[in-house]
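A single protein chain has been omitted from the complex, and every remaining protein chain is retained in its original position.
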Amino acid sequence: MSSDNAPSAGSPKPLFRMPLQLRWSDLDAFNHVNNARYLTFLEEARIRWFDSIGEEWVTDEFAPVVVSVQLNYRQPIPYPADVVVELGVERVGTSSTTIAHRIVNADGRTLYNDGNVVAVWIDRKTGRPRPLPDSIRSAVGA
Amino acid sequence: MSSDNAPSAGSPKPLFRMPLQLRWSDLDAFNHVNNARYLTFLEEARIRWFDSIGEEWVTDEFAPVVVSVQLNYRQPIPYPADVVVELGVERVGTSSTTIAHRIVNADGRTLYNDGNVVAVWIDRKTGRPRPLPDSIRSAVGA
Amino acid sequence: MSSDNAPSAGSPKPLFRMPLQLRWSDLDAFNHVNNARYLTFLEEARIRWFDSIGEEWVTDEFAPVVVSVQLNYRQPIPYPADVVVELGVERVGTSSTTIAHRIVNADGRTLYNDGNVVAVWIDRKTGRPRPLPDSIRSAVGA
Partner (left out) sequence: MSSDNAPSAGSPKPLFRMPLQLRWSDLDAFNHVNNARYLTFLEEARIRWFDSIGEEWVTDEFAPVVVSVQLNYRQPIPYPADVVVELGVERVGTSSTTIAHRIVNADGRTLYNDGNVVAVWIDRKTGRPRPLPDSIRSAVGA
């Protein structure tokens, strides 16, 4: 919507980048990627990031859950498009972390979406927050 | 996550309520409704609300697009569950409106999610904002 | 595609009927319900049917898996539409059952899809077929 929606040069370097294989089924009847699908893209990038750490971040005992999301839709995503999801960290707490994102075109010229997702690690038996796993604490730069 | 997450008695009366037919496919591998699906539920409620007005809100000339969303995940949604989506209006602008939501259990005892979605009406040829259709302006109480 | 695609009077009485709440997100960019979504509708109807039996049909020990599907797309499903999924049984084996379906309009005048799905019950530890649960055997009329 903005007249100048190029990613600003001052943005922090992302900690993880995932080239996304867009699917035609990501489109809705308006012929644009549906707004709900962006959360799926972010989820996929988080999981691949956490998996890339090489240590356990989800087990029978603990798992992350999304507690809030804030997304800004800057430009519609067409199909086909070379989409890249970039993740960084805005804040690290005891049990939770705020993961900032930018969904961009691979050519770096178009910002499709930015915002953040707050994830909290919970004890799967009690459902209550527990400290971040060490691997995640380390990955997010705490 | 909160110890007392019952919908507060002071919440404004919703302008539209949609009982949702939950699908098992809304679950993810954690056996809870996936976080992306909530946006689909909100989208469905918006469309049914706007359709219920009985006047045109999307045409070849204009259509709404989502510009931002903010969602708070209060409690996971299991399957099966009697889910109801409630929509209200937080703000009305020239071209956009902020639609607040609460996703609750039909028994009124559990708040699953709240937050809001900002939608802007655009001219489909130019992609630029245009005034809200009269039908929508009237429906949202402007 | 056929010139006369009304459900034939001679069709067997379905064992389970599920009125479906169609979602706008079931549409794809061609503005019709996407072909993959029909399997989701059938899955939902199977689960509600099996749940309605009131006995265990999926446990930590056993679960059904789909082994094959055959679907005929007779008419595109628009949105909105009053869609009903009808399930019946074509065949019952030791470990598997062939569940026939018809996806129709609630007015009975339009057949959207017919065909069948073969489900086999497996031992979740070994992944190997095991006899149908008694509840299912009874439900499918064996």
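So that you can tell them apart, the chains are marked A, B and C in the order they are listed, and the count of residues begins at 1 in each.
In this text, a residue touches a chain if its C-beta (ideal position, glycine included) is under 8 Å from a C-beta of that chain, and two chains touch if they have at least 3 such contacts.
Owing to the predicted nature of the structure, the values given are computational and were not obtained by experimental measurement.
Student: Please work out which displayed chains the absent chain touches and list them by label.
Tutor: Looking at the complete complex, the unshown chain comes into contact with A, B, C.
Student: Based on the whole complex, identify which of A:Glu43, A:Glu86 or A:Asp114 touches the chain you can't see.
Tutor: A:Glu43
Student: Please give every residue of chain B in contact with the chain that is not shown.
Tutor: That gives, for chain B, the contact residues 24-25, 27-29, 31, 34, 36, 79.
Student: List the chain A residues touching the unshown chain?
Tutor: Against the missing chain, chain A presents residues 20-21, 23-25, 40, 43-44, 47, 51, 80.
Student: Touching the absent chain: which residues on chain C qualify?
Tutor: Missing-chain contacts on chain C: residues 1, 30, 32, 34-40, 43, 63, 65-73, 76, 115, 120, 129.
Just so it is clear, only the chains that are shown with their structure count from here on.
Student: Hey, what angle do you get rotating chain A onto chain B on C-alpha, to the nearest 5 degrees?
Tutor: It works out to 180 degrees.
Student: Taking CA centroids for every chain, report which one is farthest away from chain B.
Tutor: It is C.
Student: Measure off the straight-line distance from the CA centroid of chain A to the CA centroid of chain C, and report it in whole Å.
Tutor: The separation of the two C-alpha centroids amounts to 35 Å.
Student: For chain A versus chain B, what separation do you get between their C-alpha means, in angstrom?
Tutor: Centres of chain A and chain B (C-alpha means) sit 22 Å apart.
Student: From the mean C-alpha coordinate of chain B to that of chain C, what's the distance rounded to whole Å?
Tutor: Their C-alpha centroids are separated by 30 Å.
Student: At least two other chains touched by the same residue of chain A: list those residues.
Tutor: In chain A, the residues touching two or more other chains are 34, 36.
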